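Pasting a structure below so you can have a look.
The other protein chains are all here in position, but one chain of the complex has been omitted.
As written, the chain order gives the labels A and B, with residue 1 at the start of each chain.
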Amino acid sequence: MSILLQEIRKQPIETSSITVTKNLTPVLRMENLHVYADHLHILNDVNLLIPRNQITVLLGPSGCGKTTLLKCINKLTDLYKELKVSGRIFIDDKDILNTSKNVPDIRRKMGLLSQRPYPLPLSIFKNVAYGIKLKGVRDKKLLAFNVEKHLREVGLWEEVKNRLNEPASCLSIGQQQRLCLARGLAVKPTIILADEPTSALDPKSSNIIERSFGELKKNYTIILVTHSLRQAMRMADYVVFMSEGSIVEQGLPEILFNRPETAQLRDYLKEGC
Amino acid sequence: MELRRRIVDSFNGKWMLISLIILFILPLVIGTGLYLKSIPLLEHHSLRQLVFSTNWAPSRSSFGFWSFISGSLYVTLISFLLSLPFCLFAAIYLTQFSSRFLLRIMHPVIDILSGLPSVIYGVWGILIVVPFIGDYLAPALGTTSTGYSVLAGGSVLAVMCIPYSLNMLIEIFRTVPCGLREASLSLGATSWEAVKHVVIRGNYPGIIAAFGLGIAKAFGETIAVMMVVGNVVSNSFNPLDPAYPLPALIANNYGEMLSIPLYDSALMFAALVLFIIIVIINLIFRFLIHKTRKK
Partner (left out) sequence: MKYRKRFEELFFKIISALMTYALIAVLVFIIGVIFYKGISALSWDILLKTPKGGYYYGGEGGVLNAIIGSLYIASGATFIAMIIGMPAALYLNVYLMRYKRTQNTIRFLLDTLWGIPSIVYGAFGFAMMLFLGMNASLLAGIITVSLLVLPIMVRTFDEILSTIPKGLMEASLALGSTRCETAYKIMLKQGFQGFITAVLLCFGRAIGDAASVLFTAGYSDQIPVNLDEPAATLPLAIFFQLSSPIPEVRERAFASALILTTIILVISLSARLFSMRFSQTNIR
């Protein structure tokens, strides 16, 4: 506990960010979200506001429903028959959960970064161009421009610019993850959903990913699931602590990590160090 | 979404569904088609008489299929007995004892064996198996035989069915968890005993299913058997005598079946019998395999 406090004290509290968070309109709003799998109650009455252009960290022990929450936002819960979802999720005041219209368009508002990278079985170039092409862009120059732009955004351009036509599976796993990030950015999302994106990566690659997140939050809203407490401290603008399917505590990291109100979070913080 | 994209999308999606439905209707259509064709025969004869009578004289309108069904059963039985040790021991050796290298060689070997057309097996049977039985085996046993016999048919069938059953057995044995075997070994069992207890006894249903499916395949095999089995009704239990299996009957008489009344109907009935028997065997044993896989 004491180590933790020291670490937090090292980071100066930016009072400005607190006010910013309070003033901004939320980009995403969840109301009474419940998810059942067969008899298990995976998510229990989740009410959550996600602030715009901030990194919201979902924190909690494994199996507490973080990943399921992300999948609800993305409507990927459709792929699992056993998951029954109820409640409402609003993006820009439109309910996305209870509609089956234009699901691809809804999903395009969000870029997904999963635990381990899944590059599409295409070349590096086409991986990034895939989402753009889906929108109907055929112009070669525009495609090339966008691909370069997004690869630069994740700092991959210099590494791959000479082998854009090689299959994406040739890249190292860290590069693949960054490629997946670039691919997600290429569809021009407003939200980035990151499901423990660095858990399979080496420290260097995770650093690069974290750094790009720091850059990206200027333009995107980022929801980051992690079980690494240190990462949460480094990255978070807003923290949501979950346990056994419900939200236990949420708030600004400075407050939450320094003065945890519940015993659950206190235990978690102790064990996390 | 763009209109064009949406149209392409819904068309492709529908076509996928339709093609899956086509696949499903297929067996039903086959069954009904054959049944409709055999109705004329069934109107004139009772089912029991058709299946169990041995009286076969199409020109006098008597159709008893028993000699052919029993011929099929006999050939299949012989092939089963011959292929059993090969499949079982080879599968055990390949999954438990053999080197990676041998397994790498065996995969194409099994592939090619199962890919060779039945005519080729038939040619091989005529060139090797039939003369061997006629010229060496029968004299050695003190009898005579032309070589075109149940035993020849059974041997050729056995070779054909080995890759089929073997593939399934390998797949089943491979799923045996390593720990189980190691546990058995650590209790002081020799590696063969571990195999006996864990691999064989633990996979009884799978093994039975693999052989059952091999039998079903052997039962329906046509050309290769037809080329070496003699195609004469003998009704004897001597494996060196010829026989006339059901598929061979269908294949041999397609030319003249339209000239004799009810003959075509009878042959379609034979195909229906074959279809039903094999579908039932398949359903049962596939079910067994699917169940063992779930575990």
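Keep in mind that, in the parts below, a contact is a pair of C-beta atoms (placed from the backbone, for glycine too) under 8 Å apart; a residue touches a chain by one contact, two chains touch by 3 or more.
All values reported here derive from a predicted model rather than from experimental measurement.
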item: Contact partner of the left-out chain, one of B:T190, B:N235 or B:S259; value: B:T190
item: Residue among A:N32, A:S86 or A:S169 that touches the chain left out of view; value: A:S169
item: Residues of chain B (touch criterion as defined above) contacting the omitted chain; value: 8-10, 12-13, 15-17, 19-20, 22-24, 26-27, 29-30, 33-34, 36-37, 85-86, 89-90, 92-94, 97-98, 102, 105-106, 108-113, 115-124, 126-128, 159, 162, 166, 190-193, 195, 213, 216-217, 219-223, 227, 247, 250-251, 254, 267-268, 270-271, 274-275, 278-279, 281-283, 286-287, 290
item: On chain A, residues whose C-beta touches the chain left out of the figure; value: 74, 76, 78-81, 103-105, 107-108, 110-112, 114-116, 118-123, 130-131, 134-135, 167-169, 180, 183-184, 187, 193
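Just so it is clear, only the chains that are shown with their structure count from here on.
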item: Distance between the centres, which are taken as Cα means, of chain B and chain A, whole angstrom; value: 54
